[in-house]
Each structure stands twice: as structure tokens, then as C-alpha cells.
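For this view, one protein chain was removed and the others were kept in their places.
The chains carry the letters A, B and C, assigned in the order they are written, with residues numbered from 1 in each.
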Amino acid sequence: MPLKQKLYEIIFEADTPKGKLFDVTLLVIILISILLVVLESVPSINARHHDLLRIMEWVITGIFSIEYLVRILVVKRPLKYVTSFYGIIDLLAVVPTYLSLIFVGSQSLAVIRAIRLLRIFRIFKLNRYTMAGKNLAMAMKASREKIFVFLFFVINVVLIVGTLMYLIEGPENGFTSIPTSIYWAIVTMTTVGYGDISPQTPTGQFLASALMIAGYAIIAVPTGIVTAEMIRTSNQTNTQVCPHCLYDKHENDALFCKKCGGKLN
Amino acid sequence: MPLKQKLYEIIFEADTPKGKLFDVTLLVIILISILLVVLESVPSINARHHDLLRIMEWVITGIFSIEYLVRILVVKRPLKYVTSFYGIIDLLAVVPTYLSLIFVGSQSLAVIRAIRLLRIFRIFKLNRYTMAGKNLAMAMKASREKIFVFLFFVINVVLIVGTLMYLIEGPENGFTSIPTSIYWAIVTMTTVGYGDISPQTPTGQFLASALMIAGYAIIAVPTGIVTAEMIRTSNQTNTQVCPHCLYDKHENDALFCKKCGGKLN
Amino acid sequence: MPLKQKLYEIIFEADTPKGKLFDVTLLVIILISILLVVLESVPSINARHHDLLRIMEWVITGIFSIEYLVRILVVKRPLKYVTSFYGIIDLLAVVPTYLSLIFVGSQSLAVIRAIRLLRIFRIFKLNRYTMAGKNLAMAMKASREKIFVFLFFVINVVLIVGTLMYLIEGPENGFTSIPTSIYWAIVTMTTVGYGDISPQTPTGQFLASALMIAGYAIIAVPTGIVTAEMIRTSNQTNTQVCPHCLYDKHENDALFCKKCGGKLN
Partner (left out) sequence: MPLKQKLYEIIFEADTPKGKLFDVTLLVIILISILLVVLESVPSINARHHDLLRIMEWVITGIFSIEYLVRILVVKRPLKYVTSFYGIIDLLAVVPTYLSLIFVGSQSLAVIRAIRLLRIFRIFKLNRYTMAGKNLAMAMKASREKIFVFLFFVINVVLIVGTLMYLIEGPENGFTSIPTSIYWAIVTMTTVGYGDISPQTPTGQFLASALMIAGYAIIAVPTGIVTAEMIRTSNQTNTQVCPHCLYDKHENDALFCKKCGGKLN
């Protein structure tokens, strides 16, 4: 087997022991590199270990750069890899460090490497997790019209309530402009409630109360949408109809109709 | 085709290329006008561009006013349009600017134009979104008794807990009156939690804890109501009509009419 | 018809025009009396209208007292009424005002009158609302073991996390005692988040983050419990089984089996 194919199997597949070892090593390096970026931003740690952190950061970036180039070299259709989701993420994982030579601080963006951890699902029982992910994505996609209508409604409410609060409370109570008031309305309706801005006048508090109860109650809407969709998709996995009694809600592992005992085919 | 009908098709329908172009142009102008209103409220932007913003605001109001008048002229039954939901919104979209000549600041109310954006659903695949909207509204309507009972319960709880907290904590801890305490109870029960008022005495903190856990748990109630209703309505999207008795509300898995026993085809 | 029975019909029933008028009048007086209690607690309003508010409060208490006595007189089994839920609420609605002669401020407790508003459901289409209420109560009751297990779990988590935070953060960061820390844990886990106490040390913030994500995710548990129960109870209203094909999930208005077209009996 030529070197190129050997490397391909190690780097792109996780079935062989070497391929598995490669993936696990990669995951550990990714985790370390995220930790490095995070730690570098902590002033007290950066002050003491700045040089060490920078060196390690460059070493890891070097490893990732070489890995990226090797991937391009060994894959059959390099262009397809480069423009694929994983290819773009692999590139974005090294760019911030090089960019930090020009723009100070941009190395923090290297946390995007976290997305590379998606490969983790390749190692352990790939199938079950991607199935779970696909089911979630499917339920989301099937309900996207309802979610769009819901978001349209939410945006309208925060826009109008935000403006009303700006008129009611005014700049003297922290509602300095309509964008700020809209920000407050979002903070309130989503039940986050920082408290950096809060209504002071009775009218404002009354309107805010109505917004809170609305936000508290309408969380039921996206929940209902997604739940109904998930139940629907989880019921759709078996489409068999009993030829004897026409019953059509069979579980995936059913061999005989649970209603009449007839054989399913 | 007379001019009146031509204009009617362009303004009120979105099937012809010209009608589509009109709707898209209108949406863009609406978005710009909302942006104008929002930006005008930001002190730093208003200070620099006040005149420009005012002029643009009046230009757009002029466009909307002319559009409103043309709509009345070309529609077959003007009174029906004027008193319809869209007719009222179209009028409310221009009133605030004129009103601002008398009441300073009332131009902010022009954000109500956001509701005009509802026309967006006319442009892209109208049907799927209005269906989604109708399904949501139907689920809401079908569960309005349960939601009413739920809200009655919530209002009673915040009323009674608010009063108790006023007696327990008192004005010295920020619970200055019963309305303020009720406002706090709503802020707490909906899990918003600004923190502008918070209990200081052990008894108050204990009662507050109970209210929080209650609020945290009973969110399950509206969620359960709406979800159960959505699952039910999603089973009734069947548009089949029984050929024997003309009954038309069949569940998705119906093979025979539940009213006359006739076969559905 | 003797006076006693006439009064009984007016006071206890809502079918006759007079009975309806009585109930509506009562509801209006209850709402006014709650408003009075609430307004009296606002210092600025109380300062100006103290005497008026007190007089009106006593007038309403007088009306309620007479009404309570008349209810006892005209009802067939007075003891049953007095010890019934409504009887106790009717009594508690007048007690706080009399009590305020001894304990200053206890008149605020008169907000308990809000519960009297339950009679509102008697006036408008009684049946649909009590049905809705009963359905909710039934779903709650059926899932009480699961909710109990869930609450046991929640209380254990806030107890243990609260203690850990007291040890980690300590009094210098606002976690002055274990009860206070437990209060903080409840505020955090229920996603209320006042911010009056918040972790300052990295370890504390890490533990707090874990608690937040736990609290955010496990809200799914009561929601799931109640929703599953509501779907189950809403499916249980028709227990008919088709005698021809044994299908057993018919809607309430089904006359024929939707699976085989056979007649249901």
C-alpha cells in the first residue's frame, strides 16, 4: 500500500488502530490548544507564563498547519476537501494565530477550533450520535416556518414594547434610546433580566409585567412546535401498514401486527 | 385593462412581476423607515444628522400617505379596506409623523410600521407561512380556556405573595408598596429576576424561594397545554372530504369516515 | 316562592337574570376592594386619601359581612357551606379588616378576596372552564409521584451545591451562611438570577455555571412529565374499542371506526 493511501487511512478514517490513535491525539491537542487560548486571556496567568503560552500556541499552530497540508496532499479530491465544512474549519483553526502577527489579540479567535471537536463523534459509535444530530436537525427543519412566524412575532413585540418603554420611561430612567430599550425588551422577554436597566415608573412597571408574563407564557410556543415535531419524526420511522387490518402504527422492530396478529411484510 | 385595475394588481397582489417588485420595494422602505425612527432616538446620531433624518422621515411618510390614498382609490370596496386589519395598520403607519407636529416625540410610535412587514409572507411562498401561522393561532385558540385558568391562577399567586412580601419585608427593604411587591412577584415568578428589588430577611428569602420553585415548575403547565394542542392539531391537517356525507375533519390516519363509515379515497 | 328560596337562587345560582346581576355586582365590588387594599399601601396615595380609602374599605367589609351572614341564613345546610372551600374564603375575605383594629397593617391580607373571583367562572359558560381546570388538576395529580421525585432531586442539589458554594466563596463574597447559599442556589437553578449574590472566584463561577446548565436543562423534566400526562388525559376521553377490528383510539365524536368503517356501539 503506498504511503499516500496509508496516510489517508490514518488521517481520514477511524477504523484502524492507527487511525483511532491519530484521532484521539488530535482531540487532545485541540483541547490543549483551546485551553491555551483561554488561559492566555487571563491577565494574571499571561503575565507569568506569556512566553511559554506563545511558544506552545505556535507549536500547535505548526502541527495543525502541517496536518492541514498533509490532508490536502493525501485526499483524492483536494478541492472538494478544501471547500467542505471540515476543510474550512481546519483552515480557520490556524488562520487566527498567523493573523495575530498583524492584528494583536486576534489569536483569541482560535477558539473556533472547538468546532473541530466534532470529530469526537467519529471515534465513539459514530452512527448513534450522527443519527441523534440528524433527528434534531430534521425536527428543526420541519418546523422552520412556524419558528420563523414565531420569531417575526417576537421581534415585532420587542420593537413596539421597546419604543413604548422609551417614551414612558425616557432617558432619565436608563432607557436612553430606542435600540437600548429594544435591548431591554429582549433581556426581559427572554426572562434573562440583567437588571442593568429596569423600569422605575408605575406605568413602565405595568407594561414590563405584561411583557414578562407574555415572555413566560409564549416560551410554550417554540417548545410546543419542536416537541410536536420530535414526536412526529420519532413516529415516522416505520411506515408499514398491516395488510390484514390496515393498522399503520407499528414499532420499528415489529414483525407481526399488534392489533390482529397478522404478519407484516 | 383600465389603469385602476392595473394599479390594483400591482399594489394588492404579488403574482405579477410588477406586483412582486412593488411589494419588495415597499418592504425595503418600511425597513429603512423603522431604522430611521430607531436611529433618531440615539442622542449621538440625532445630534449630528437631525435634519437629514427628519427630511427622510417626512419623505417616507409622504410616500406611505400617497400609497394609502391610492389603495383607497383603486380598491373595489374602500370602506372594507379602511376598516380591515391591514387598512388600520397602513393608516397608523403615517399618523405618528403628522402627530409629531403637535406632540413632540410621538414620531417614535411610527415603529408600528413593523407590523406592515407582515406583507413579507405574501412574497415568499405565502401558503406555507400563513398555514404555519394559522396552525399556531388555532392551537392557541383551542387551549384558551386552559390558558385563562392558568393566568387566573398566576395572577392570584402574585397578588397574594406580593402582599405577603410587602408585610414581611416592608418599605425598608425596597418593597415600598403592594403594587411594587406584585411587580417584584411577577419579576420573580417569571424567572426574569432583575435584582432591583430582592428579599433581605430570612422569611422573605424563604417565601421567595418557594415562589421561584413554583414559577420554575409551573412553566410546565402552559408548555404542556400548548404542546398537547399542537400535537392534536398536527393530526388534523388531513384535507380529505368524505364522498358520502361530506364530513371534512378527518385525522391523518383515517381510512374510513368516522361520521358515516364510508370509505375515504 | 318564599323569600329564603328566592334569596338562595339569587345568591347561590347564576341561571336567573337576578342571580347573574348579583354575581356581576359582587365581582365588581371584589375588584374594587382589592384595588382599595393595593392603593392604600402606596404611600403617596394613602397620604392624600387615607380617610376615604378607610371608609370605603369598611363599607365593603360591611357588605361582605352581611352577604356572608345571608349566605348562612338562606343555605339549606349552613354547616356544610361554612366548612366548604368557598365558605372559608368568604369568611377570610372579611376577617383581615376586623383584625386591623388590633394588628395595624393586617388589612392588607384582604387581598385574599382575589380568590373569591373564582366565581367569575360561574357566570361565563361555567362548564368549559371548570372542565379545563379539572383537566389541569387531573394531569397534575396523575404525575405527582414524578414531580415529588423531581423536587426531592432539586432540593438535594440546591442543598449540596449551596453548601459547597459557602465553602468555596465564603462570607467575604456574599455567601454569608449556608441558608443564604441555598437561597442563592435556588435563585440560580430556577434561572431567576437576581445578582444580589454572585460568585467571584473562578472555582465558584465554574460550579455556578454547571448549576445553571443543569437548571436550564432539567426544566425539561417537569415539562416532559406534565406534557406527557396532558397528552395521555386528552387521549383518554374516548375508551371505545371497534368491535370489528379492535382499533381503540377513536375521537370523542366518532360514530364509525376510522380504520375499518365498522359501526361503534
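What we mean here is this: contacts are C-beta pairs under 8 Å (C-beta built on N, C-alpha and C of every residue); 3 or more make two chains touch, one makes a residue touch a chain.
Treat the numbers as computed from the prediction; the structure is a model and nothing was measured.
The residue from C:11, C:192 or C:257 that touches the chain not shown here is C:192. Seen across the whole complex, the unshown chain contacts chain B at 191-195, 223, 227. By the touch definition given at the top, chain A reaches the unshown chain through residues 34, 37-38, 41-43, 105, 108-109, 111-112, 114-115, 117-118, 120, 128-129, 131-133, 135-136, 139, 147, 151, 154, 179-180, 182-183, 186-187, 189-196, 215, 219, 222-223, 225-227, 229-231, 234, 250-251, 253-263.
Against the chain not displayed here, chain C makes contact via residues 145-146, 148-150, 152, 155-156, 159-160, 163, 166-167, 171, 176-179, 182, 188, 191-195, 198, 202, 205-206, 208-209, 212-213, 215-217, 219-221, 223-225, 227-228, 231-232, 246, 248-249.
Keep this in mind: only the chains that are shown with their structure count from here on.
Rounded to a whole number, the gap between the C-alpha centres of chain A and chain C is 38 angstrom. Counting only residues that touch two or more partner chains, chain B has 179, 182, 191-195, 215, 219, 223, 225, 227, 231, 253, 255.
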